[in-house]
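Pasting in a structure now, in structure tokens, and then I'll have a few things to ask.
Only a single protein chain was left out; the remaining protein chains are all shown in position.
Just so it is clear, A, B, C and D label the chains in written order, and each chain counts residues from 1 on its own.
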Amino acid sequence: MVREFESSNNEKDFILQGIKEGLRLDNRDKYDFRPIGIILGPDYGRSEITLGNTRVLAKVSCEVVRPYQDRPTEGMITLSTELSPMAFPSIEPGRPSEEEVLVSRILEKAIKRGQAIDTEGLCIVANEKVWSIRVDIHFLDHDGNIIDAACIAAISALAHFRRPDITVIGEEVTIHPIEQRNPVPLSIRHMPICVTFAFFENGEYVVVDPTLQEEQIRQGDMTMTLNIHKEICALSKAGGIPLEMETIIVCSQIATIKAKWITEQIQAALDAEKSKK
Amino acid sequence: MANRADKRSFSTIRPISISQSLLSRDGSASFSFGKTKVLCSVNGPAEVKLRDEKLDKATIDVVVRPLVGTPGTKDKTHEYILRSAFESVIQSGLHPRTQIQIVSQVMMDDGSIIAAAINATTMALIDAGIPMKDIVAAVSCVINKEDQILLDPTAQEMENVKSIHTFAFDKSSSSLLFCESLGLFTDDQYFNCYELCNVAAGRIFEEIRGAITNKLQEYQGYQTEL
Amino acid sequence: MGNENNNLKSTITFEAETFRRIQPEEYLRKFIQQQVRPDGRSFNHFRKTTVNLSCISTADGSSMVRIGNTTVVCGIKAEVSEPNVNLPNEGYLVPNVDLSPICSPRFKPGPPSEQAQVLSENLNKLLKISKVIDLKTLCIEEGKAVWVLFADIVCVNYDGNVFDACVIALISALMNVRLPKAFYEDGLVKATEEKSITLSIIRTPYSASFAMFDGQYLLVDPNEMEESITKDGTTVVVDETGQLCNIWKIGSSCSPEQLKTCISKARDRYADITSIIEKAKQAI
Amino acid sequence: MSGDRRRIQGPEVTVAPIIIKSTDREKIQLKDINGQRRDGRNLEDIRPIFLKTGLISQANGSAYIELRRTKIACGVYGPRQTKIPSFSGRGNLNCEIKFTPFSCLKRRQPYRDAQEKELSQLVYEALAPSIRLDLLPKSTIDIYISVLENDGMASCFAAAITCASVAVADAGIEMLDQVAACSASYIDGDIYMDSDLVEEQRESGSLILSYMPSLNEVTHILQSGKVEVSLTTQAIEQCTDACSKIYSVMNHSLLESVKNKIQ
């Protein structure tokens, strides 16, 4: 196992003291996100996200498969979040780590259970053929808060994705290559956005979008998944210190503002990409 | 002559782009042939797992990650190719009982992916300062149904071909380090491909030198006389 | 005491076996310089190769191949399945190599090692890209049922050059396959008890492998020791017309002339393998 | 959905086709009026044994056994250093039996299944008493058995034990005695020695005996099915007799291999 060493006590004390004084190393306010970079394309369904030094690539692909027998008219969505040693030198490929389980669970909730994508719209011929949509999320560099970054990458890639158009005559299905006929976007019901908080000193201090060094000293964390309509899709607080109800309410208010801000950025990136084409 | 879909001549490679030091690892680089792009990171010499430890040299660990889907036998084969090609140039004896980890991530596959992965790895190893006695560059070509040799094929050009060839050469003697040729082909066709790719590899070495020079020139300002 | 030590220093001698263990490369070099290999072969000599067809009655086609000590068994089992939605009239041919811990101390129990995966992948590519059989001939009922041929190759003894052995075993087992007559009826596939249908094989490629030592000595059909010392491998696959199907080369650098030598030796070897397989066919 | 990506993938679900049988298995006569079985054997006869040692050059010891269609190879590695650093005064014995995917009528999956785990444990139990593990502290002996073709599970399992015992002896590991194993099937009140697959499918029970002939000691015995005590006693006697015959084959092949080594 390639070990990665934690920061020294000096660094940990320094960061904690900074947070208490409302100072972060990158001069951010406690409720600020790091700058978000979204690069879409060149092909459909690709999104590369930077959140400070955290870097995530999402790629959406599709294929025609047989539907599950118990859901004959629903397409499928698969999320793959295998952590790569590129961002996590200490992980062993092929074995899911604790972190990976957490990330996949939150994204699964946000995108699949939150029904961000209309799966009925992916049906081609009931019982016979449906679209299976796959989102591969690759973590390229890790400087904290991979969940929020992965969510932005996944949802922007899905929004950017186009599947080949089809014609159905009876049971005959023709798939038109994207060079021949304009491909079709997925029907996206809403865009779930994750906002992660880190807590320090028994919940007395909170920051949004923690960096890796901040994550190392946090005492607890919470991820809220919500959309621009101020609907909360998921809320995940996996362990850590207990929080007061009031804190959670404050966080949810901040999260609504952040979700709106992030959605606008994704939308701007999508619009810019569209006008280019 | 120029009747390829992207208006290239048969013996031209696509525009190459190289970026270095992109990630917070010891070394990283991306290498592109046109749209095909591979990102590679290198970590090490670092601590090695006890069971992988070699007493007289560094252990070279290669992980290849596909863009779509979970890694399979194809990616394992690419790992094996990369490790074999670079084990012969990395001076692993200088860092015994350590690990040099290479992670190659396909960013976009538009043909010639092994060649791009080999070139990206060369760049990332250079970026990490891993000692090497030579560097490696690779190029692919295909022979289509009309018996034409197409250098550096795109994904579309790799379909319905008679044969597919990938060659990797070292820089100092431009001799063959790795080759994979598949399909059906004659001796002459094979050696024509060999020659064509050998020349193209020379082009890639120039590009690599150019990229390194550009990067170092940024620092030229603070070269002080010692 | 001191005297003894001095004696030791001056007359240090090794058993050949000890020398091989502590200085394997030097050991091999000493032989090569005498134009001979540690197992007594000349550089150009392939080990004795035997093929035994129909050796496994539970398989629909089988072959046991030995090259020297290296032994592999290929058994082909035919099952049926629905075809891929996008390729409704194509069957499947699924080759897998198992390098189980029985065949060499280098393999551990558990999922396939990297080497096994590389062997399987290379065999699969060879079958697909060089089109050994037309998968459309494995169709039973378009869009409904196709044959799936599982070609499992088990290595029983690993003494180098396993790829050549695997190719011979796979191709000869494919030739040995006898399928029942199958028909699709009410969502089921029924088959006759009698198995007499052979596969129509388009091409029968065989491989020859080489290892380069010290950049100049080309050793054909390397055994385990030669492979592990040279860390080099060149494989050339040719078909019955002499066309090239596959050239695979890893390890130390080599020149075009050396590749040409490999290719011509691979063609010579092809003729030998064909006659060995013909003999095996007659022996059934 | 994903399956095992470390192997070349076939389709997700495959089945064997339904064979339209011309003759019903149930109607096959297992013995004729003279008491002769389909292959000409008498009920108490075992199949001819082909046994050879030293075929796996990479192993410390190896053996290959063939009982007509049943074909098994065994490789022994060790004694070698135990990987887990905890100290043990006794040697470790590790047995693994693996059926190749093409070895049975129905294709077996390539990964290790529950039956293989169980059989591996039984091989361990049958062999462990014969090996001087007390002389091998901190060491491990690995016995790998590969079933290339299986013509009757009980007889195949017995052959695997015999084969493994010879392979251990071939590796030069100290043993108290060789273990010979033999199986018997109870069919319609008769005892069929060393039954094949067709016979086995009709059995009401079976017995597998592992026996050290020189010491006259049984290392392992496994009976299944409901059988009268007297029949079981008879089966045990017949199996010990058969084991003694197998023992002479084992000794013969080991002697041959020693002769070859000396030459």
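What we mean here is this: a contact is a pair of C-beta atoms (placed from the backbone, for glycine too) under 8 Å apart; a residue touches a chain by one contact, two chains touch by 3 or more.
Definition applied: contacts and distances are computed from a predicted model.
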item	value
Hidden chain of the complex, named as in its UniProt record, picked from "DNA replication complex GINS protein PSF1", "S1 motif domain-containing protein", "Ribosomal RNA-processing protein 40" or "Cell division control protein 45-like protein"	"Ribosomal RNA-processing protein 40"
Chains in view touching the one left out	A, B
Touching residue (missing chain; options A:N10, A:Q69, A:Q180 or A:S275)	A:N10
Residue, one of B:R14, B:H78, B:H95 or B:H165, that touches the chain absent here	B:H95
Sole contact to the chain not displayed, among B:A46, B:V68 or B:V199	B:A46
Those residues of chain A which, in the complete complex, touch the missing chain	5-14, 17-18, 21, 23, 25, 27
Those residues of chain B which, in the complete complex, touch the missing chain	21, 26-27, 43-48, 89, 91, 94-99, 126-135, 170-172, 205, 208-209, 212-213, 215-224, 226
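In the analysis below, only the chains that are shown with their structure count from here on.
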item	value
Third chains touching both chain C and chain B	A, D
Identifier of the chain whose CA centre is least distant from the whole-structure CA centre	C
Distance between the centres, which are taken as Cα means, of chain D and chain C, whole angstrom	28
Chain A and chain D: spacing of chain centres that average the CA atoms, whole Å	54
Between chain B and chain A, distance of the C-alpha-averaged centres to the nearest whole Å	31
Chain C: positions in contact with at least two other chains	117, 120-121, 124
Per-residue multi-chain contacts in chain B, two or more chains	69-71, 73, 76
All chain pairs that touch each other	A-B, A-C, B-C, B-D, C-D
Interface residues, chain B side, partner chain C - complex	73-74, 76-77, 79-81, 84-85, 87-88, 163-164, 170, 173, 175-187, 190-191, 194
Sites on chain C touched by chain B in the complex	114-115, 117-118, 120-122, 124-126, 129-130, 231, 239, 243-256, 259-260, 263
Chain C residues within the chain A interface of the complex	85-86
